[in-house]
Each structure stands twice: as C-alpha cells, then as structure tokens.
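Submitted below is the structure of interest, expressed as structure tokens.
With one protein chain held back, the other chains of the complex are shown just where they sit.
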C-alpha cells in the first residue's frame, strides 16, 4: 500500500511539472515579457538590464527551474493589467470561489447520489423516468443558460434574489466569507444552483448507471435468494458497491466544479478567481493565466490523491497487502 | 448451419429497412423527432443566405430606427415588422440566429472533425504499435483528462490569442476556437479507438494479414479502422453537442466568436444586456435555438449509443 501511495504521489508531481512547463512556456513565448513590462519609452540599456534581471539570458532549463522555484513560493510576478503581485490578487479572490464551489459541490453530491439511487431503484417508475428525461435536458443546457434563466426568474421577474455580486461579506483577516450575512447567503443561492445543477445531473446519471450494473450482479441475486429485504439489498449491498467506482469520477467532477466556476462567476459577476481568469484571457494577462493554471492544477492533483486514498478506506480488496493496479 | 429455409432475396433497401438498427430507429420516437429537428436546423443554417429575410451584417441594409422592435409587431417609426423582433442596432433577430447557428455548427463540426482525426490517429497508433509510442500518447491523454475540456479550450484560446497580433484577432477567432475545442476533445476518441484496436489486433484475421506481409498502415486502415467506426460515430455525435455547447460557452464568456461574426453564444452574450430592460426576445430566441440544437443532438447521440452498442460507456 505504501508503495502504491508513493507511486501516486510521484505521478502527481510529474503532472505538476508538466503543467509548470506549460505555464512557463506561456510566460516565455506568448508575447514578449519585456514588451509587456516596459512602457513605450524604453532604451536598449533598459531592455538589456531587465533581460538580465529576469534571467532571460540564461539557458531554457535554468529559467524553467527558477520559474518553478518562484512558483513554489507563490511568486508569479506582477499582473500586466493591474500592476499588483498576482499572488496577492489570487489570495484576495480565492475565498469567493472556494465558498461557491463548496456549497454547490455539496449540493451536487447529496442531490446527485440521492436522485441516482432513486432512479435506479424505481427504474420503471413514472417519476424516475421524468427525472431521467429532465436530466438529459439538464446535460444539454449550457451552464450559462441555466444561470441566465435563474436570474430572469428570481431576479428580474420575482425580484427575490440578487443577480450579481457576493452581497455583504465579513472580513476575517485572512478570509472573507459571505456565510455570515443574510445578503451574502442570498447572493450565494443562484450561483450555487447554477454551478451545482450540471454536476448533479452528471453524478446522478453515473450513480444510476453504476447502481443498475451492481443490481445485476450475482451477489445481489444471491442476497435476494436468501430473502434479504429490498431496503437492505439496495442500501447495504448495492449502494456500497456502487459508491466505489462513483467516488473516483465524482471526485474528478468536484474538481471540475472549480473550473466550471469560471462560467458561473462570469454570469453572476461573482468576484472569484474564475472571473479573474476570464478577464486575464480577454486582456492576455499572462502572469494571471499562468498562476491560475498552476493553482487549479495543484487543487486537481490534490483532489485526485485524496480520491485514491478514499478507495482504500472503502474497498477491502485494495486494503489487502498485495498491491494492485491503480485503477 | 440451420435447416431453416433461406429467406427470399431482398433488395438492399429492404434489408436496410429491416435491419436491427433501422428497427430500433423506427421504434424510437425520440430518435425520429430529434433527428428531424437536427436536420431542419442544419438545413436552415446551411441555407441561411437564402432563407434569412435580412442580411444582418450588411450595414447598408440596417436601419437604426428599427432597433428594439418587438417580435411580430410593427416598428413605431418605420412600420417594418420582424418575425422575432430586432436587436439594439435594428438587426433582424431571426436572421442573426440563422447566421449565428451557421457559425456554431461550423465550429462544432470542424472541431469534432479535428478531434476525431487526432484522436483516431493517435488511438490507432497507440493501440497497434504499443511500446513507448503508446506510453507517451496515453500519458499525455491522462494528464489532459485531469483537466476539464472547457478549461483546456480556454487556455488554448488564451495562448493563441496571445500569439496572434491584435489586428488579426477577430479574423482568426473562429479558427482559434476550432483549434481550441478540437484539441481539448481528442482524448475520448483516442482512448476508445486504442481499446478497440487492442481487441481487434489480437484477432485472427489481423494476425493473418500480418503474416502475409501487409504493412502496418494498410492493416490499420483496411482492417482495424472499419471495426472501430461504431463507437467513434457515437462519441462524435455526443462530442458534437459538447463542442457546440463549448463554443457557445466560450463565446458567451467573451473568449470566442467576436460580435462582428456572432455565433449563438455571442448573441446570447449580447442579449443578456437587455434582459433587465425588458427586451427579452433578443436573448430568448438565440437561447432557444441553442437549446434545441444541443438537446436534439444529445438525444440523438444517446439513442445512437444504445442502438449501436449497449455496453459502450
């Protein structure tokens, strides 16, 4: 098991190296950093000095290594657009995104698993079929349309909930939260639903498929043949086996919530890192793009690792001392 | 060998009509309706220059006085009527939707073609050659799969935008979009094709072809490729819906088709501004068109997956 964990960690570090390479290449080759940092009035001497200062005269590998060194310390330089350190901007914006992702992730997970089980058990029922059809519409409905629809209903027509921003936030020094004020919570509802709905449909469909697959297994038939009641078969025998494969994909889904937050944040003008990233692309603000990429990769890789560890907790076959393949 | 009498000879058409595939199509109203909708929408998009009552991108035909005409009503100043109303600049919404759908569909199809060509080629190579070729291809696929496709597409779009000189950006946007979405979506194809290739490779007919000295490329093209077409078709259909949604999303976020060449996503982005002031039709109709397009393609893909290969996941 230890060997397995070490291998997974090594793999994760490798992924981060590759992403770092992409981020670094963006810095180095997309637009000229010198151009971007010096204004119109510049002398050849200025350029040379800055080139040396930034280490652009060094070999590629050395530059890459220095970039990684800086990145590990959270130093991504200055935003081209705002002129402030990128790390500072990111830290300021991160709580908004994390709070949004947390709430919608929770919603997607709870709703998705519950509905998935329901539609699998009541496979032929009318309500299950209605939910399945609705979910197909949900998958086809782009996230931003859901957001617009919700804004139209609850902000424009009914006027119940705010259509943009985060409401009133409380500053805890190192974190700003919208959980503590009424307007903050109200502002969270629509974005959270928008972000969570798509993931919820995906998780629901996945849970349903897996559960139907499990319900066809011999050990379920055998449990039926022993007269175990339906409730125990569904929730004790089938659910646990369903959740093993679901955990991996769901874990990755939750990771992508952070990425999909970009869309939701744009629709609701939610002041998080996603909105920051989209603005960075529009204005070709390379340092912000690179830093966002690195940040989100660390999160994804972290989530992947946690998911793998969870596997061990649930599946006794993996806990056995013979190490098995990582799938 | 069975003793049942040989069935009476049938025409090719009759056989196709009676095949399992056609049978399940005829018995799936959802598939019939959605393929009808898809066909109508594609035709409307392709024939846009012929059908559209106005040319929304010819400034000469535009009249700013026609701005904000509600659907079906006569404009207060000019007396013109428009089926689905006009936007702020007096452009006919129905016509912009037809042209927008043209761009959406073009980007979608082109991106899927790109993804398919890359994915099928790499998948065949990985599956057939194995060894380090396979390792590298599948590693790259794994790393890319760690990130959602839409994020990869955004990133590629951002980088490409950085590389293109500002004066060409609007012109290149459509091609950059195709590149971004295509490159973000090849992994699915590669994985499935590699899996299927591994299966086919071990079969006797491929072994036989190898023994008689057919070149690996001939074997891949003539023997293996036809056998992986079914799953590829299914993935392509589902990918098309995803690509259209991805394009719309990027354009909506302002990192896609520019307002000078608006796709459905761009139109929705423009329409959103007028949601609060009551001009709902500028937003509503493009959104409806996008939904109809994405939903019907998705439904078709869903049915296709069940009909061609119930075990494909």
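Per-chain residue numbering starts at 1, and chain names A and B are given in the order in which the chains are listed.
Basically, contacts are C-beta pairs under 8 Å (C-beta built on N, C-alpha and C of every residue); 3 or more make two chains touch, one makes a residue touch a chain.
As a working rule, contacts and distances are computed from a predicted model.
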| item | value |
| --- | --- |
| UniProt protein name of the chain not shown, from "nitrile hydratase", "Predicted secreted hydrolase", "Methionine ABC transporter ATP-binding protein" or "Sarcosine oxidase subunit gamma" | "Methionine ABC transporter ATP-binding protein" |
| Sole contact to the chain not displayed, among A:223, A:257, A:273 or A:286 | A:223 |
| Contacting the left-out chain in the complete assembly, out of A:9, A:106, A:153 or A:232 | A:232 |
| Hidden partner chain, residues of subunit A it touches | 217-219, 221-230, 232, 236-237, 240-241, 244, 314-317, 320 |
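Basically, only the chains that are shown with their structure count from here on.
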| item | value |
| --- | --- |
| Centroid spacing, where centroids are CA-atom means, of subunit A and subunit B in whole angstrom | 25 |
| Subunit A residues within the subunit B interface of the complex | 15, 18-19, 22, 26, 29-31, 136-137, 139-145, 148, 151-152, 156, 163, 209, 252, 256, 259-260, 262-263, 266, 277-278, 280-282, 284, 286, 289, 293, 296-297, 300-301, 304 |
| In the complex, subunit B residues that touch subunit A | 143, 146-148, 150-151, 154-155, 157-159, 161-163, 241, 245, 248-249, 252-255, 268, 272, 275-276, 280, 283, 287, 290-291, 294-295, 298-299, 302, 313 |
